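Removed: one protein chain of the complex. Kept in place: all other protein chains.
Here the chain labels run A, B and C in written order, and each chain numbers its own residues starting at 1.
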């Protein structure tokens, strides 16, 4: 069974919306308590535009998702996740292989770094997305291993000191809390794995 | 005839209020167009409190004027002119001589410098008040010479480049305009000379 | 007025943006193209790429536009907005690395005096912490 973009999209959106309160609570500890609200707003707008998105070939659909996130999220995560989807749309062919996905996600991670002037270990979404991109290209990835890695990398942001984003205002006191963007990245990746595995 | 504080106060207040538009126009060229409004508000409040002020001995009356300016002017000039009158009140005896006045005004100029972290030639009220204080103590002061000096020193701010206050935001472009606070200081001093001369 | 660099104020708070614009207008009157925005697409604290694009358009000047932002998301969303402009406009917009309120007043004062986009940016950015 070929993976169905509609199902992937609904799955990810539903997961983010369902976990919005958790994401907001994480942001309340080390930020401005809006990451869940922002992501929910963004993915609700994506769902509202679903028919239009699904009418497009994959690359164009991904760009449309990215642009909706850019326009609707309202926080720093909007242009960053927007850049993720816009770059995937630019890099992926209509029928991508795992190798295509690894390459496109690597490009997206670089684009997010540039957009946010950030690097790995700054306690951001990059600390989940970067390792996952590398793992997708290392020839050993399984659904289970990708899920495990995403989870482990989100957890790994807990002891980090934030260098970028609002959490950096807390300096040392940002240590001991999971980064909300790392958690939302984990949620998206694990949900994609779940859905793809169900279609496999 | 002994100088009458009520008359001095009314004279100065009337002059500032009458020239409020000119002061605002000067501030509009190199600031935020409110110096006349600020000074008018301050001196209207002083006039409203006149009975109370005049019931006090000179030092206390000066302090009351200073405090009213501090509370009502609403711009940087409020605490600066407030400090002027508060310091005069602290330094002057009930029946001051010219020497007392020279000494007290010198102290007030120092207090304004400290309050505004400013110095002479910064294109401020200090460029009128400082030279007048010095002249009062140099043994040659007449009503005419003090008036002439105040006028000349206000004019001398025209070619200065502002170093303090909002006019400093204009950098080189502050050159070519008279400082509004220098002009209001000139107005106060010349009016005092006029009134004192009329009582002499 | 359109011969002066335009100023755009982008705050997380529409109140901060409006008040900053008031302070700018008090200093420079209407000699400078000026626009402001604040709030996320729902109106809460945050920023909104569509509103930023609209503000850039309102304050457009062929001499360029300087954007003043407050915290991280305002900067990231403004950068995104700039990238969504026509290629011809993109090179004429800068985001100042300066405090939003103090920087806007300084930048607008410089723009009002006829400064170039680079002058305006430098003036805002020279602001040592206040």
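Here is the rule we go by: a residue touches a chain if its C-beta (ideal position, glycine included) is under 8 Å from a C-beta of that chain, and two chains touch if they have at least 3 such contacts.
All values derive from a computational prediction rather than experimental measurement.
The hidden chain, counted over the whole complex, makes contact with A, B, C. Residue B:82 is the one among B:11, B:36 or B:82 that touches the chain not shown. Checked against the full complex, the candidates C:5, C:59 or C:105 give a single residue touching the omitted chain, namely C:105. Residues 32, 34, 37-38, 41, 70-80, 82-83, 115-116, 164-166 are the ones on chain B that touch the missing chain.
Annotation for chain C: contacts to the undisplayed chain at residues 11-20, 22-23, 26, 38, 45, 69-71, 97-103, 105, 125-130. Counting the whole complex, the residues of chain A in touch with the unshown chain are 28, 31-34, 166, 169-171, 173.
The rule is simple: only the chains that are shown with their structure count from here on.
In terms of their C-alpha centroids, the spacing between chain A and chain B amounts to 63 Å. Remark: chain B and chain C have CA centroids separated by 38 Å (rounded to whole angstrom). Computed centre separation for the pair chain A/chain C is 30 angstrom, with centres defined by C-alpha atoms. Within chain A, contacts with two or more other chains are made by no residue at all.
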